[in-house]
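Omission of a single protein chain aside, the complex is shown with its protein chains in their original locations.
Our next item is subunit A:
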Amino acid sequence: MTTRLSEDDIYRTSTQYRLWSYSPAQLAAQRKKTHELAIARARQNASKDGEQNGASDLEYLTEEEELQLVQRYCGNIRSVADHLKWPMNVKTTAVQYLKRFYLSNSCMTYPPKEIYKTALFLASKTEAIHITVPKFAASISADADAILAPEYKVMQALRFTLDVRQPFRGLKGALMELMNMAEGLMGTLSNTEQKTGKEVQAAMLALKLPPPGSKTPWKAPSGTLTPTHLNDRIRAAYDAARHLLDAPASLTDAYFLYTPSQILLAALHLSDEPLTSFYLDTKLPTTSPHRSKILSTIQSGAEMLASYNPKGMSKEERDALEKKLDRCRDPTTKDLIKSHAAMKRNGVEEGKLDEEKSKRRKLEREKSSKEMDDLFGPSLAGGKANGNG
């Protein structure tokens, strides 16, 4: 019994697909639910606090405002990463972490100001940029504790899935293939119409010029096209697509709605439409049942990337929002550092646990550490779970 796995099946095994892929409607519903839950909690807190301020709905952030704020801090992450000269993949991962985090948490519970550095630090670890917390904290002039305190929280919200599938390497793959095609070295796959390498090259040379409005900076030279010109065209399209993948793709919701492969083809589509269509024609036979579906998905992805507005909110707008947030934020998560420290100790400060429980834990810990010092370690039966709290 051999099961055959195609590229699509490989993607289906990823956590990005299993946990972090939504339809647009689902995504909106999820954000709405989170927002409502946060407001409900805030109201509850307000009523518990006392009746001195009968907080009205007006004071809470709206869903839109929350999104804007998150977006703003995604931009922050990117600029900090640029400042540290970290590569593109770290930026993308960190931005996705922040976006994923605010799918299940509200800005009012955890202000992005406190979270985004942690997201960046986590991303630096997953993307193998090795830096210590003190170093990192110093380079962005932040407090090391403030970076570490929400880390567990963020991990939890990410559901402990740290893999972010990115389109950058895939784009290189496409570049490789296109270049070989331009050199006339590569025929088409057997499942499309068979062509030799030379035929493919000729077809490429006959391609229409990129329509006005394309992102590629390439301009057709005067005279006849040669393979060298084709090469330049491909390279220009690649560079343009790479820029599209860097900012618009990671700052929009593209990662929730599309697969990396679709995103990269959408970016190529935006930068050089005729070239991308030609490339896709060599991959998808006209008889393929999925062809129209895939093409329309790429088209809609391209629209999404094109609709990205690089102009975020201004500083004043942001300050206004922050002020508003300060007024309505959840007081229980106000001091993350302190609660983190308390959790690491016996949790007694915040009154989260009663005295007796913390004492019992302390005793247990002492006992186990004492047993560890024994010659043969602690007894096996002794370690039975007294879990859940």
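Everything below uses one rule, namely that a residue touches a chain if its C-beta (ideal position, glycine included) is under 8 Å from a C-beta of that chain, and two chains touch if they have at least 3 such contacts; residues count from 1.
The rule is short, and it goes like this: contacts and distances are computed from a predicted model.
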Undepicted complex member, UniProt protein name, chosen from "RNA polymerase II transcription factor B subunit 3", "Anaphase-promoting complex subunit 11", "N-terminal E2 ubiquitin-conjugating enzyme" or "DNA replication complex GINS protein SLD5": "RNA polymerase II transcription factor B subunit 3"
Hidden partner chain, touching residue among A:293, A:334 or A:359: A:293
Residue in contact with the excluded chain [from A:159, A:219, A:327 or A:359]: A:159
Missing-chain contacts mapped onto subunit A: 1-8, 10-12, 17, 19, 21-26, 34, 37, 41, 104-105, 109, 152-153, 156-157, 159, 165, 167, 169-177, 179-180, 183, 185-186, 189, 191, 256-262, 264-265, 283, 290, 293-294, 297, 343, 347, 352, 361, 386-389
